[in-house]
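Complex shown without one protein chain; remaining protein chains in place.
Up next is chain A:
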Amino acid sequence: MRGKHAMRSTVRKTPAGSAKARLMFAFKKDTDTRKAYLAGREYYSEEGTTFELRLVQKIKQQQSADPTSRPGYPSSLGVREFIRRATEVALGKSSRAVVEDRVLGVQTPGFTAAVRLGAELLRHWYAVRTVWCGPVYLSSPCDDSLAGIFQAAGIQDIREYYYWDYKRRGICLEKLLEDLTKAPEQSVVVLSASAHYPTGAALSQNQWAQIANVIMRRRLFPFFLLPPQALCYGDLEQGVWPVRYCASQGMELLCAQSFSHCFGLYGEAVGHLLCVLKQKSLLFPMESQADRIVRLLWAQPSAGGACVVATVLGNPAHLVEWKEEVKRIVERCMLIREILRERLRLLGTPGCWDHLTQQGGLYCFTGLNGEQVDFLSKKRHVYLLPDGCLNVSAINSRNLDNIVESIHLALTTSD
(Lines give C-alpha, C1' and ligand atoms only; values in the text may rest on other atoms or scores of the structure.)
Protein backbone atom coordinates (compact mmCIF):
# COMPACT_ATOMS: atom_id res chain seq x y z
CA MET A 1 0.00 0.00 0.00
CA ARG A 2 1.00 3.59 -0.19
CA GLY A 3 3.81 4.69 2.11
CA LYS A 4 3.43 7.24 4.82
CA HIS A 5 4.90 9.94 2.69
CA ALA A 6 2.70 9.80 -0.39
CA MET A 7 4.21 11.90 -3.14
CA ARG A 8 2.78 15.25 -3.97
CA SER A 9 0.87 14.71 -7.14
CA THR A 10 3.03 16.10 -9.87
CA VAL A 11 0.63 16.38 -12.72
CA ARG A 12 -1.37 19.50 -13.30
CA LYS A 13 -4.99 19.46 -14.31
CA THR A 14 -5.01 18.45 -17.92
CA PRO A 15 -7.96 18.22 -20.28
CA ALA A 16 -9.02 14.76 -21.31
CA GLY A 17 -9.84 13.21 -24.67
CA SER A 18 -9.96 14.48 -28.22
CA ALA A 19 -13.01 15.11 -30.41
CA LYS A 20 -12.27 11.88 -32.27
CA ALA A 21 -12.08 9.87 -29.06
CA ARG A 22 -15.37 11.32 -27.83
CA LEU A 23 -17.02 10.45 -31.14
CA MET A 24 -15.80 6.87 -30.95
CA PHE A 25 -16.94 6.63 -27.35
CA ALA A 26 -20.42 7.85 -28.25
CA PHE A 27 -20.59 5.40 -31.15
CA LYS A 28 -19.63 2.48 -28.94
CA LYS A 29 -22.34 3.36 -26.44
CA ASP A 30 -24.95 3.75 -29.15
CA THR A 31 -27.26 0.75 -29.13
CA ASP A 32 -29.14 1.53 -32.32
CA THR A 33 -28.78 -1.34 -34.82
CA ARG A 34 -28.51 1.00 -37.76
CA LYS A 35 -25.56 2.94 -36.38
CA ALA A 36 -22.79 3.68 -38.85
CA TYR A 37 -19.29 4.97 -38.10
CA LEU A 38 -18.01 6.99 -41.03
CA ALA A 39 -15.12 8.72 -39.25
CA GLY A 40 -12.44 6.04 -39.41
CA ARG A 41 -9.07 6.46 -41.12
CA GLU A 42 -8.74 2.97 -42.56
CA TYR A 43 -10.21 1.44 -45.71
CA TYR A 44 -13.25 -0.75 -44.96
CA SER A 45 -14.36 -3.56 -47.22
CA GLU A 46 -17.96 -4.16 -48.30
CA GLU A 47 -18.29 -6.45 -45.27
CA GLY A 48 -17.39 -3.56 -43.02
CA THR A 49 -14.00 -4.73 -41.84
CA THR A 50 -10.49 -3.58 -42.48
CA PHE A 51 -8.60 -6.40 -44.08
CA GLU A 52 -5.21 -7.37 -45.21
CA LEU A 53 -4.56 -7.51 -48.92
CA ARG A 54 -4.35 -11.17 -49.94
CA LEU A 55 -0.93 -10.60 -51.37
CA VAL A 56 0.31 -9.12 -48.12
CA GLN A 57 -0.96 -12.08 -46.14
CA LYS A 58 0.80 -14.46 -48.52
CA ILE A 59 4.10 -12.63 -48.16
CA LYS A 60 3.83 -12.46 -44.38
CA GLN A 61 3.35 -16.22 -44.24
CA GLN A 62 6.39 -16.73 -46.44
CA GLN A 63 8.51 -14.42 -44.33
CA SER A 64 7.50 -16.06 -41.06
CA ALA A 65 8.43 -19.50 -42.38
CA ASP A 66 11.83 -18.23 -43.46
CA PRO A 67 14.49 -20.02 -41.40
CA THR A 68 17.24 -17.44 -41.87
CA SER A 69 17.65 -15.57 -38.60
CA ARG A 70 17.05 -11.89 -38.40
CA PRO A 71 19.88 -9.49 -37.69
CA GLY A 72 19.96 -7.47 -34.47
CA TYR A 73 19.23 -3.80 -34.43
CA PRO A 74 18.49 -2.53 -37.92
CA SER A 75 19.93 0.73 -39.12
CA SER A 76 18.21 3.74 -37.61
CA LEU A 77 17.40 4.90 -41.11
CA GLY A 78 15.52 1.68 -41.85
CA VAL A 79 15.52 -1.28 -44.19
CA ARG A 80 17.64 -0.34 -47.18
CA GLU A 81 15.60 -2.21 -49.76
CA PHE A 82 12.42 -0.57 -48.51
CA ILE A 83 13.97 2.89 -48.69
CA ARG A 84 15.08 2.28 -52.24
CA ARG A 85 11.61 1.13 -53.35
CA ALA A 86 9.78 3.83 -51.42
CA THR A 87 11.96 6.47 -53.03
CA GLU A 88 11.45 5.01 -56.50
CA VAL A 89 7.72 4.75 -56.09
CA ALA A 90 7.56 8.46 -55.25
CA LEU A 91 10.09 9.91 -57.65
CA GLY A 92 10.29 7.28 -60.36
CA LYS A 93 13.32 5.12 -61.14
CA SER A 94 14.62 7.43 -63.84
CA SER A 95 14.26 10.62 -61.85
CA ARG A 96 17.37 12.73 -62.20
CA ALA A 97 17.51 13.20 -58.44
CA VAL A 98 17.54 9.44 -57.91
CA VAL A 99 20.05 8.76 -60.66
CA GLU A 100 22.33 11.49 -59.30
CA ASP A 101 22.08 10.00 -55.83
CA ARG A 102 20.92 13.15 -54.11
CA VAL A 103 17.80 11.86 -52.38
CA LEU A 104 17.78 11.18 -48.65
CA GLY A 105 15.37 8.41 -47.73
CA VAL A 106 14.44 7.39 -44.19
CA GLN A 107 12.02 4.66 -43.14
CA THR A 108 9.81 5.89 -40.30
CA PRO A 109 7.29 4.20 -38.00
CA GLY A 110 4.30 5.53 -39.91
CA PHE A 111 3.19 8.70 -41.62
CA THR A 112 3.05 10.98 -38.58
CA ALA A 113 6.60 10.00 -37.71
CA ALA A 114 7.70 10.90 -41.24
CA VAL A 115 6.15 14.35 -40.91
CA ARG A 116 7.73 14.74 -37.46
CA LEU A 117 11.17 13.81 -38.78
CA GLY A 118 10.77 16.27 -41.65
CA ALA A 119 9.74 18.96 -39.17
CA GLU A 120 12.75 18.22 -36.97
CA LEU A 121 15.14 18.34 -39.93
CA LEU A 122 13.71 21.69 -40.94
CA ARG A 123 13.88 23.11 -37.48
CA HIS A 124 17.46 22.06 -36.92
CA TRP A 125 18.96 22.34 -40.38
CA TYR A 126 16.90 24.39 -42.80
CA ALA A 127 18.63 27.63 -43.83
CA VAL A 128 20.89 27.28 -40.83
CA ARG A 129 22.63 30.60 -41.33
CA THR A 130 19.42 32.56 -41.07
CA VAL A 131 18.39 30.88 -37.81
CA TRP A 132 15.11 29.87 -39.39
CA CYS A 133 12.18 29.10 -37.10
CA GLY A 134 9.17 29.26 -39.40
CA PRO A 135 6.70 30.08 -40.74
CA VAL A 136 5.17 26.81 -41.88
CA TYR A 137 2.04 27.15 -44.02
CA LEU A 138 -0.71 24.54 -43.76
CA SER A 139 -3.77 24.30 -45.99
CA SER A 140 -7.09 25.50 -44.66
CA PRO A 141 -8.52 23.06 -43.66
CA CYS A 142 -5.99 20.34 -42.94
CA ASP A 143 -5.50 17.31 -40.73
CA ASP A 144 -5.86 18.70 -37.22
CA SER A 145 -2.77 16.97 -35.94
CA LEU A 146 -0.40 18.64 -38.42
CA ALA A 147 0.09 21.90 -36.55
CA GLY A 148 0.84 19.95 -33.38
CA ILE A 149 3.54 17.94 -35.08
CA PHE A 150 5.45 21.03 -36.21
CA GLN A 151 5.00 22.61 -32.81
CA ALA A 152 6.28 19.48 -31.10
CA ALA A 153 9.39 19.84 -33.24
CA GLY A 154 9.79 23.37 -31.92
CA ILE A 155 8.33 25.41 -34.78
CA GLN A 156 5.73 27.72 -33.30
CA ASP A 157 4.98 29.96 -36.27
CA ILE A 158 2.23 28.04 -38.07
CA ARG A 159 0.02 29.82 -40.61
CA GLU A 160 -2.67 28.91 -43.09
CA TYR A 161 -2.99 29.31 -46.81
CA TYR A 162 -6.37 29.47 -48.49
CA TYR A 163 -7.34 26.12 -49.92
CA TRP A 164 -10.94 24.96 -49.71
CA ASP A 165 -13.77 27.22 -50.73
CA TYR A 166 -16.73 26.07 -48.63
CA LYS A 167 -19.29 27.84 -50.84
CA ARG A 168 -17.98 26.51 -54.14
CA ARG A 169 -17.00 23.21 -52.52
CA GLY A 170 -13.73 23.18 -54.37
CA ILE A 171 -10.20 24.50 -54.21
CA CYS A 172 -9.85 28.22 -54.83
CA LEU A 173 -6.59 28.47 -56.74
CA GLU A 174 -6.50 32.26 -57.03
CA LYS A 175 -6.61 32.78 -53.28
CA LEU A 176 -4.16 29.93 -52.75
CA LEU A 177 -1.62 31.51 -55.09
CA GLU A 178 -2.22 34.89 -53.51
CA ASP A 179 -1.39 33.56 -50.05
CA LEU A 180 1.73 31.81 -51.26
CA THR A 181 2.87 34.94 -53.08
CA LYS A 182 2.54 36.92 -49.87
CA ALA A 183 4.40 34.37 -47.77
CA PRO A 184 7.85 35.44 -46.54
CA GLU A 185 10.82 33.92 -48.33
CA GLN A 186 12.01 30.64 -46.85
CA SER A 187 8.54 29.76 -45.63
CA VAL A 188 7.78 26.05 -45.70
CA VAL A 189 4.55 25.11 -47.49
CA VAL A 190 2.84 21.81 -46.70
CA LEU A 191 0.98 20.43 -49.72
CA SER A 192 -1.12 17.31 -50.25
CA ALA A 193 0.11 15.71 -53.44
CA SER A 194 -3.32 14.20 -54.09
CA ALA A 195 -6.54 13.25 -52.30
CA HIS A 196 -6.26 15.95 -49.69
CA TYR A 197 -7.36 15.14 -46.17
CA PRO A 198 -10.04 15.97 -45.14
CA THR A 199 -11.54 17.43 -48.34
CA GLY A 200 -10.49 14.72 -50.81
CA ALA A 201 -9.74 17.51 -53.27
CA ALA A 202 -7.01 17.39 -55.87
CA LEU A 203 -5.36 19.90 -58.17
CA SER A 204 -4.81 19.51 -61.89
CA GLN A 205 -1.35 19.34 -63.40
CA ASN A 206 -1.74 22.83 -64.75
CA GLN A 207 -2.65 24.14 -61.32
CA TRP A 208 0.34 22.39 -59.81
CA ALA A 209 2.65 23.95 -62.32
CA GLN A 210 1.37 27.38 -61.29
CA ILE A 211 1.92 26.59 -57.63
CA ALA A 212 5.43 25.30 -58.30
CA ASN A 213 6.16 28.50 -60.14
CA VAL A 214 5.22 30.67 -57.19
CA ILE A 215 7.19 28.43 -54.83
CA MET A 216 10.31 28.82 -56.93
CA ARG A 217 9.84 32.51 -57.48
CA ARG A 218 9.25 33.27 -53.80
CA ARG A 219 11.95 30.85 -52.60
CA LEU A 220 9.51 28.80 -50.55
CA PHE A 221 10.15 25.21 -49.54
CA PRO A 222 7.60 22.51 -50.43
CA PHE A 223 6.81 19.69 -47.98
CA PHE A 224 4.56 17.16 -49.71
CA LEU A 225 2.17 14.83 -47.94
CA LEU A 226 1.52 11.61 -49.79
CA PRO A 227 -0.47 9.38 -47.49
CA PRO A 228 -2.66 7.34 -49.78
CA GLN A 229 -0.54 6.97 -52.88
CA ALA A 230 -2.50 5.17 -55.62
CA LEU A 231 -5.71 5.37 -53.66
CA CYS A 232 -6.87 8.49 -55.37
CA TYR A 233 -6.69 7.48 -58.98
CA GLY A 234 -5.75 3.82 -58.75
CA ASP A 235 -2.59 4.81 -60.48
CA LEU A 236 0.73 5.09 -58.69
CA GLU A 237 2.07 7.74 -61.01
CA GLN A 238 -0.85 10.08 -61.22
CA GLY A 239 -1.14 10.61 -57.50
CA VAL A 240 2.48 11.58 -57.17
CA TRP A 241 2.80 13.85 -60.20
CA PRO A 242 3.40 17.15 -58.36
CA VAL A 243 6.31 15.67 -56.41
CA ARG A 244 7.95 14.41 -59.59
CA TYR A 245 7.26 17.69 -61.33
CA CYS A 246 8.93 19.78 -58.61
CA ALA A 247 11.88 17.40 -58.49
CA SER A 248 12.25 17.64 -62.25
CA GLN A 249 12.33 21.42 -61.96
CA GLY A 250 15.41 21.05 -59.80
CA MET A 251 13.64 21.99 -56.57
CA GLU A 252 14.57 20.74 -53.14
CA LEU A 253 11.65 19.23 -51.28
CA LEU A 254 10.49 16.96 -48.49
CA CYS A 255 7.88 14.26 -48.97
CA ALA A 256 6.20 12.18 -46.26
CA GLN A 257 4.76 8.86 -47.40
CA SER A 258 2.58 6.21 -45.84
CA PHE A 259 2.18 2.65 -46.96
CA SER A 260 -0.56 1.84 -44.47
CA HIS A 261 -3.60 2.40 -46.64
CA CYS A 262 -2.42 1.04 -49.92
CA PHE A 263 -1.08 -2.12 -48.30
CA GLY A 264 -3.68 -2.50 -45.58
CA LEU A 265 -0.78 -2.42 -43.13
CA TYR A 266 -2.28 0.04 -40.66
CA GLY A 267 -1.05 -1.72 -37.60
CA GLU A 268 2.49 -1.93 -38.87
CA ALA A 269 3.33 1.77 -39.04
CA VAL A 270 5.17 1.81 -42.36
CA GLY A 271 6.15 5.31 -43.36
CA HIS A 272 8.90 7.02 -45.29
CA LEU A 273 10.39 10.48 -45.53
CA LEU A 274 12.31 11.57 -48.54
CA CYS A 275 14.31 14.72 -49.07
CA VAL A 276 15.43 15.78 -52.52
CA LEU A 277 18.66 17.75 -52.30
CA LYS A 278 20.38 19.96 -54.84
CA GLN A 279 23.77 18.29 -54.58
CA LYS A 280 25.01 14.80 -53.90
CA SER A 281 27.59 16.16 -51.47
CA LEU A 282 24.81 17.09 -49.06
CA LEU A 283 23.46 13.57 -48.77
CA PHE A 284 25.94 12.26 -46.22
CA PRO A 285 25.69 15.21 -43.79
CA MET A 286 21.89 15.21 -44.01
CA GLU A 287 21.78 11.47 -43.47
CA SER A 288 23.97 11.76 -40.40
CA GLN A 289 21.74 14.47 -38.94
CA ALA A 290 18.57 12.53 -39.70
CA ASP A 291 20.20 9.54 -38.03
CA ARG A 292 20.93 11.59 -34.91
CA ILE A 293 17.37 12.88 -34.66
CA VAL A 294 15.91 9.40 -35.16
CA ARG A 295 18.13 7.92 -32.48
CA LEU A 296 16.55 10.21 -29.92
CA LEU A 297 12.93 9.71 -30.99
CA TRP A 298 12.46 6.03 -31.74
CA ALA A 299 16.02 4.81 -32.30
CA GLN A 300 15.09 2.48 -35.19
CA PRO A 301 11.87 1.87 -37.12
CA SER A 302 10.20 -1.55 -36.92
CA ALA A 303 11.20 -3.94 -39.65
CA GLY A 304 8.24 -6.24 -40.39
CA GLY A 305 5.88 -4.15 -42.49
CA ALA A 306 8.71 -2.49 -44.41
CA CYS A 307 10.03 -5.87 -45.52
CA VAL A 308 6.61 -6.79 -46.88
CA VAL A 309 6.34 -3.55 -48.83
CA ALA A 310 9.86 -3.89 -50.17
CA THR A 311 9.08 -7.42 -51.34
CA VAL A 312 5.97 -6.31 -53.19
CA LEU A 313 7.47 -3.23 -54.80
CA GLY A 314 10.63 -5.05 -55.80
CA ASN A 315 8.97 -7.92 -57.63
CA PRO A 316 7.22 -7.30 -60.98
CA ALA A 317 4.70 -10.13 -60.52
CA HIS A 318 3.83 -9.01 -56.98
CA LEU A 319 3.57 -5.44 -58.20
CA VAL A 320 0.99 -6.37 -60.81
CA GLU A 321 -1.04 -8.34 -58.28
CA TRP A 322 -0.89 -5.50 -55.77
CA LYS A 323 -1.95 -2.89 -58.30
CA GLU A 324 -4.96 -5.04 -59.15
CA GLU A 325 -6.07 -5.21 -55.54
CA VAL A 326 -5.60 -1.48 -55.09
CA LYS A 327 -7.52 -0.77 -58.28
CA ARG A 328 -10.47 -2.69 -56.89
CA ILE A 329 -10.37 -0.58 -53.72
CA VAL A 330 -10.27 2.65 -55.69
CA GLU A 331 -13.05 1.60 -58.04
CA ARG A 332 -15.27 0.67 -55.14
CA CYS A 333 -14.72 4.08 -53.54
CA MET A 334 -15.50 5.83 -56.82
CA LEU A 335 -18.64 3.76 -57.21
CA ILE A 336 -19.83 4.61 -53.72
CA ARG A 337 -19.30 8.30 -54.44
CA GLU A 338 -21.35 7.98 -57.64
CA ILE A 339 -24.15 6.15 -55.89
CA LEU A 340 -24.20 8.64 -53.04
CA ARG A 341 -24.40 11.56 -55.38
CA GLU A 342 -27.12 9.96 -57.47
CA ARG A 343 -29.25 8.97 -54.50
CA LEU A 344 -29.09 12.46 -53.02
CA ARG A 345 -30.05 13.91 -56.37
CA LEU A 346 -33.04 11.57 -56.64
CA LEU A 347 -34.22 12.54 -53.18
CA GLY A 348 -34.00 16.16 -54.16
CA THR A 349 -31.60 16.91 -51.35
CA PRO A 350 -30.80 20.64 -51.42
CA GLY A 351 -27.42 21.74 -52.71
CA CYS A 352 -25.14 20.57 -55.46
CA TRP A 353 -23.44 17.23 -54.87
CA ASP A 354 -21.05 17.14 -57.81
CA HIS A 355 -18.12 17.65 -55.51
CA LEU A 356 -18.63 14.12 -54.20
CA THR A 357 -17.44 12.68 -57.50
CA GLN A 358 -14.99 15.46 -58.22
CA GLN A 359 -13.01 14.50 -55.15
CA GLY A 360 -11.07 11.29 -54.96
CA GLY A 361 -9.76 8.80 -52.46
CA LEU A 362 -11.16 7.61 -49.18
CA TYR A 363 -12.37 10.83 -47.63
CA CYS A 364 -15.16 13.07 -48.65
CA PHE A 365 -15.97 16.56 -47.48
CA THR A 366 -19.73 16.55 -47.49
CA GLY A 367 -20.12 20.24 -46.80
CA LEU A 368 -22.34 19.59 -43.79
CA ASN A 369 -21.85 22.01 -40.94
CA GLY A 370 -21.31 21.29 -37.26
CA GLU A 371 -25.00 21.35 -36.35
CA GLN A 372 -25.93 19.04 -39.17
CA VAL A 373 -23.14 16.62 -38.26
CA ASP A 374 -24.37 16.67 -34.69
CA PHE A 375 -27.92 15.94 -35.86
CA LEU A 376 -26.62 12.99 -37.82
CA SER A 377 -24.92 11.37 -34.86
CA LYS A 378 -27.49 12.16 -32.19
CA LYS A 379 -30.72 11.65 -34.13
CA ARG A 380 -29.72 9.30 -36.93
CA HIS A 381 -26.81 7.34 -35.45
CA VAL A 382 -24.56 8.22 -38.38
CA TYR A 383 -21.17 9.42 -37.20
CA LEU A 384 -19.09 11.88 -39.17
CA LEU A 385 -16.13 13.97 -38.13
CA PRO A 386 -17.19 17.43 -36.85
CA ASP A 387 -15.93 19.12 -40.02
CA GLY A 388 -18.29 17.09 -42.18
CA CYS A 389 -15.66 14.70 -43.49
CA LEU A 390 -16.69 11.08 -44.01
CA ASN A 391 -14.90 7.88 -44.98
CA VAL A 392 -16.46 6.70 -48.21
CA SER A 393 -15.42 3.09 -47.79
CA ALA A 394 -17.43 2.73 -44.61
CA ILE A 395 -20.59 3.03 -46.69
CA ASN A 396 -21.93 -0.30 -47.91
CA SER A 397 -25.13 -1.89 -49.21
CA ARG A 398 -26.42 -2.43 -45.68
CA ASN A 399 -26.15 1.15 -44.44
CA LEU A 400 -26.46 3.15 -47.67
CA ASP A 401 -30.21 3.78 -47.44
CA ASN A 402 -30.04 5.03 -43.88
CA ILE A 403 -27.06 7.26 -44.61
CA VAL A 404 -28.62 8.85 -47.68
CA GLU A 405 -31.90 9.44 -45.90
CA SER A 406 -30.06 10.87 -42.89
CA ILE A 407 -28.06 13.36 -44.93
CA HIS A 408 -31.25 14.42 -46.64
CA LEU A 409 -32.98 14.94 -43.31
CA ALA A 410 -30.00 16.84 -41.91
CA LEU A 411 -30.32 19.35 -44.70
CA THR A 412 -34.09 19.61 -44.79
CA THR A 413 -35.06 19.47 -41.13
CA SER A 414 -35.05 22.92 -39.62
CA ASP A 415 -33.60 23.21 -36.11
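As a convention for this text, a residue touches a chain if its C-beta (ideal position, glycine included) is under 8 Å from a C-beta of that chain, and two chains touch if they have at least 3 such contacts; residues count from 1.
As a working rule, contacts and distances are computed from a predicted model.
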{"item": "Absent chain [UniProt protein name; select from \"tRNA-guanosine(34) queuine transglycosylase\", \"Centromere protein O\", \"Ubiquinone biosynthesis protein COQ4 homolog, mitochondrial\" or \"Aspartate aminotransferase\"]", "value": "\"Aspartate aminotransferase\""}
{"item": "Contact residue for the chain not shown (choose from A:Arg116, A:His196 or A:His272)", "value": "A:Arg116"}
{"item": "Given A:Ala299, A:Val320 or A:Leu346, the one touching the chain that is not displayed", "value": "A:Ala299"}
{"item": "Touch criterion as defined above, residue of A:Ala26, A:Cys172 or A:Leu282 at the omitted chain", "value": "A:Leu282"}
{"item": "For chain A, residues in touch with the removed chain", "value": "1-18, 40-42, 50-52, 60-61, 64-65, 69-74, 108-113, 116, 125-129, 145, 148-149, 151-152, 186, 221, 252, 260, 264-269, 275, 277-279, 282, 284-286, 288-289, 291-293, 295-305"}
